[in-house]
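Here the complex is missing a single protein chain, while all its other protein chains stay put.
The letters A, B, C, D and E name the chains in turn, as written, and every chain counts its residues from 1.
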Amino acid sequence: MNARTLNPESNFIEREPYYEAIGSEISIFEAAYANRLPVLLKGPTGCGKTRFMEYMAWRLKRPLITVSCHDDLTASDLVGRYLVKGGETVWVDGPLARAVRAGAICYLDEIVEARKDTMVVIHPLADDRRALPMEKLGVIIEASADFCLAISYNPGYQSVLKDLKQSTRQRFVALEFDYPSASMEAKIVATESDVDAALAERLVKFAQMTRNLKGSGLEEGASTRLLIHAGKLIAKGVPPVTACQCAIAQAITDDAEMLAAVQELSSSLF
Amino acid sequence: MNARTLNPESNFIEREPYYEAIGSEISIFEAAYANRLPVLLKGPTGCGKTRFMEYMAWRLKRPLITVSCHDDLTASDLVGRYLVKGGETVWVDGPLARAVRAGAICYLDEIVEARKDTMVVIHPLADDRRALPMEKLGVIIEASADFCLAISYNPGYQSVLKDLKQSTRQRFVALEFDYPSASMEAKIVATESDVDAALAERLVKFAQMTRNLKGSGLEEGASTRLLIHAGKLIAKGVPPVTACQCAIAQAITDDAEMLAAVQELSSSLF
Amino acid sequence: MNARTLNPESNFIEREPYYEAIGSEISIFEAAYANRLPVLLKGPTGCGKTRFMEYMAWRLKRPLITVSCHDDLTASDLVGRYLVKGGETVWVDGPLARAVRAGAICYLDEIVEARKDTMVVIHPLADDRRALPMEKLGVIIEASADFCLAISYNPGYQSVLKDLKQSTRQRFVALEFDYPSASMEAKIVATESDVDAALAERLVKFAQMTRNLKGSGLEEGASTRLLIHAGKLIAKGVPPVTACQCAIAQAITDDAEMLAAVQELSSSLF
Amino acid sequence: MNARTLNPESNFIEREPYYEAIGSEISIFEAAYANRLPVLLKGPTGCGKTRFMEYMAWRLKRPLITVSCHDDLTASDLVGRYLVKGGETVWVDGPLARAVRAGAICYLDEIVEARKDTMVVIHPLADDRRALPMEKLGVIIEASADFCLAISYNPGYQSVLKDLKQSTRQRFVALEFDYPSASMEAKIVATESDVDAALAERLVKFAQMTRNLKGSGLEEGASTRLLIHAGKLIAKGVPPVTACQCAIAQAITDDAEMLAAVQELSSSLF
Amino acid sequence: MNARTLNPESNFIEREPYYEAIGSEISIFEAAYANRLPVLLKGPTGCGKTRFMEYMAWRLKRPLITVSCHDDLTASDLVGRYLVKGGETVWVDGPLARAVRAGAICYLDEIVEARKDTMVVIHPLADDRRALPMEKLGVIIEASADFCLAISYNPGYQSVLKDLKQSTRQRFVALEFDYPSASMEAKIVATESDVDAALAERLVKFAQMTRNLKGSGLEEGASTRLLIHAGKLIAKGVPPVTACQCAIAQAITDDAEMLAAVQELSSSLF
Partner (left out) sequence: MNARTLNPESNFIEREPYYEAIGSEISIFEAAYANRLPVLLKGPTGCGKTRFMEYMAWRLKRPLITVSCHDDLTASDLVGRYLVKGGETVWVDGPLARAVRAGAICYLDEIVEARKDTMVVIHPLADDRRALPMEKLGVIIEASADFCLAISYNPGYQSVLKDLKQSTRQRFVALEFDYPSASMEAKIVATESDVDAALAERLVKFAQMTRNLKGSGLEEGASTRLLIHAGKLIAKGVPPVTACQCAIAQAITDDAEMLAAVQELSSSLF
């Protein structure tokens, strides 16, 4: 496979993504979408929010345009800007404008990381106006009927400076995500990393031990994603203890004592 | 419905918006407008300020140009700037200049969020000069007789850094907004979300309980808008307790204990 | 009246503005202007500094170019900059350069709000050099003999960060402004808002009550401008107590207790 | 006299400026210039540093290029930049490069206010290399033999953040300035403002009283410049007490008690 | 040898770099690469991380594109930007986009030093999407199958402000690096600097002494690289004590007492 280039609007999810529902999140998302209400996903890193959005995009048959937000993301990055190309000045729609026009799902990941003007640009899209003011173009776009807005954030990480303002959050239907149950998580790990059920269960057990250490020296426990990483290394012949060390322990902490403690946990399991 | 593009000056509100007056705000706005005095709307998020502006725009038969202010909004964003298009440099009026020329209502939402130069650019528009200096064009525009300036802010959120200066606020006639009375709010919820009166009343009761928690763990109570969201989800078949959880509780707080407390309140009601 | 566009240099005040002198400010301004000394106006918001400048501009028969200063105002905004228009690069004078060339009065309102380079650009204009260095053009302009520089600031608002430096202030003749005497203020309110003398007097009495609360919960008392606003609303049929609430009380404070106290004051008067 | 435009390099001081030497500053400056050593002037605002530079420029028959430094002044502002004019890109020398080429005196007033890159750009000019690296042009200019660099700063105002670094100050011959002696100051005031000797003496006496208050409520005493302002107002018919109030007291402080105290001082004298 | 210019994509490592493995890092990197999992290298400066990447690039026969991250590095620096060249506007891929297209190894050294938008731009490349959104071009590139992402950071230096977020680190397989064992380090020093084994051993002994002082006055001990520097100076005739002083002691600290202590250590050894 070589590098392949595609337009965001064409980003239809072609095959059903592997997704295990953890509650009624699918039907609530559908009810919100039926009412054209925007949706907010909350939850820790690596617990499946991105996969859920891919699943819903596949289910609703809409293209999925994802924007990972960061400190320097401005409203112009979302809405668009004039660019000079070949002597001509051309307007280039940003990913949000593309989604609004194409009736896509626009998913703004970790929205609170972005600059404050991005919050405001989504306000008129997130109430019953469903409109995107494009000030540099001098027009307002009323969103296509199919357009859907979703945002995510991780309440555990937010500082006071990076909180979701009430005037923003009180526009969204909010869904809370967490790690799956042990049996479902083992099923996911086995399916994704091609290890047997017993090993997957031990990896999940190990993950739960690290999650119990959250707040007592660990900032965050191991996510489902890390279990899949460890499984994949093991499937390529890396010894389980080494795989847990590299794919999990070293990935969640730098603290020497913590690393030793976690190392002991994995030695006791494998 | 597909995406539709329109000019801000053409943004006439065609149908009478649904608006229930909570006091004499309509007649005071009309007296201020008759004297060409600018108006300041104060109040919490989701209590109807935007809807009131739509209603007044419809009543006064003027186009409504709304600007949601934010940390990075500068005077140039409001007044206009030169853009290079197709080899030519063209001046593009910002939304404020458009409103000044077209005799529209310019509504600057959450004005204190904007950068400080925006305050200053509205000063000569907000006293008896009613003029907009456009320094980059090198001209001054005296506003059309129909032009109307309105701004909003939420006193509850303001920090010392983002306060409305006396030299700004002492130019406006100020209207205070709050949540409607229980019976009116139930009427609004029923009308907007298509649920029956009994359910709407219970949603309002639930909202009032959350509003009483403001300051004791909740930053803000549930707005009228959130009740409408819950109503809409219920109307699509989501069970009331789940709808209250997703549309209201999770939308106003991330705190686990608070969520449990609010959950109990809703379970006792539905 | 439709929107009207004019050049700053043509901003002659055609009709004598209504201005009641509160001391010898007119003759001192004239003596300073005769000596080509720059003038600094100090005083609270809404007490008539802008009106005084309009009056002096009318009296001295010079165009008046006002710049409202703010956090983002740079020296280039005052002096000018190169702009690209229609393929050509053109120099566009800023308002200060226009005034220097045209022999106008340049009035920099709230100068301390501007960025620091603006202070420095006025230094050589504010001593006996009376010259404006235009570094981007590579020239120095010696001001027209008629040119007059005036600045204002409000000592009550300044923080340590936004103080007028001694090297700046020790270049100006300084005039202190305050609210007019009760009888004069009543006369001004009656004249400007078209209410009868008795009502105007009661409005002034109310204003004085709020001014006495300055420092005990109010950041600033009601300015003359707000009394005129209240008068205008009353003249359009708004009941006096409501007019005082919207035009005065809500315009000067957001504090619920303070609002109640001020409300009582107005109820006792009207 | 209308506005007149001139090039910085042509800024020869044609008539001998009125300057009263306060020590051996003239001969030391001449010895430094003979050795091509740069000079640093220290002293409070309004005590005659600028006038001294004009005098030396006249005496040495070199053009004087003055740059008032500020928070936003960058090395490019001093050295030069590319500008696009009429389709062509042209290099425009900044004032420092002009002085270096033309063998002028470059006087950087309040150097510590400028951005840090300005300090560095003068370093190779301020040691025996006497060279200006122009990085954007890709060349180094060795200064004309006549070139002279002088800078000023006011030690009383500097904060820790805006101190002259040892690596900068240890390149200059430093001259300290202060207010002139009483008799000389009276002579200067009488000469410049056209008042009689007795009044000039009383103004100087008044200035000395304010200077004694420095540190006890006054940030800085009245400068010689302010005495000249007061003298000029008096010469136009303003009563002495009023002139002292507007030209001196209000120009040095905003503090109500201090103003009253200073007012009493002036009343006792005039 | 004169200066030679080459394209990043052509940066194949032609000769096997000298690299001594300290554990199973080579096989774990290969297992991660086989699963297309990104890799994070942790460890102190000068311990061989860069050399390891050169070795893996040679082993995997992929070009190596290294980016040294810093405070001002933005996502655009990595992804690319439009540049105007000869009248035409051309898109120029950044080093990350080049690596994604060419199937190279992209090694982001000291990633936490970069601006926050860089973190986000690598997120979709660092999970199973393996895609690079190029927002300014308006396209998404799916990475070539050969593409490999590696990042490094030094946990010892990180402040709270410059920590690797859990949402970033939980995407990587992490390898911890440290100084080699004494015998291996001596072998490396002798090989690289052409000194005899005995001297190399004494240099390593000296290095270990400085490493023991870490935390008691030294921020960091001497790295392997510094030992090679000292060896090279000695090989050119510099006396060992002087070489240790210049190449090691002065390179790790400025503290006079610490320098004296370290000097004594080296005197006792050589």
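Some observations on this one:
Criterion: contacts are C-beta pairs under 8 Å (C-beta built on N, C-alpha and C of every residue); 3 or more make two chains touch, one makes a residue touch a chain.
Keep in mind it's a predicted model, so treat the numbers as computed, not measured.
Across the whole complex, the hidden chain's contacts among the shown chains comprise D, E. Residue-wise, the contact with the chain that is not shown comes from D:V173, picked out of D:V173, D:V241 or D:L269.
Touching the missing chain, out of E:A21, E:L83 or E:A145, is residue E:L83. Taking the whole complex into account, chain D touches the unshown chain at residues 24, 27-28, 31-32, 34-35, 37, 40, 42, 74-75, 82, 84, 87-89, 100-101, 103, 115-117, 119-121, 123-124, 127, 133, 135-136, 138-145, 147, 155, 158, 165-167, 169-176. Mapped onto chain E, contacts with the missing chain fall at residues 1-8, 11, 44-46, 50, 66-73, 77, 83-87, 92-95, 98, 109-110, 113, 154, 157, 219-220, 222-223, 225-226, 229, 232-233, 235-238, 242, 246-247, 250-252, 254.
In this text, only the chains that are shown with their structure count from here on.
Common partners of chain C and chain E, by the touch rule above, are absent. Shared residue numbers account for under half of those found at the interface formed by chain B and chain C, and the copies are therefore classed as meeting with different residues.
Averaged Cα coordinates give chain D a centre that lies 52 Å from the centre of chain E. Each of residues 84, 87 in chain B touches at least two other chains. Every pair of chains meeting the contact definition is listed here: A-B, A-E, B-C, C-D.
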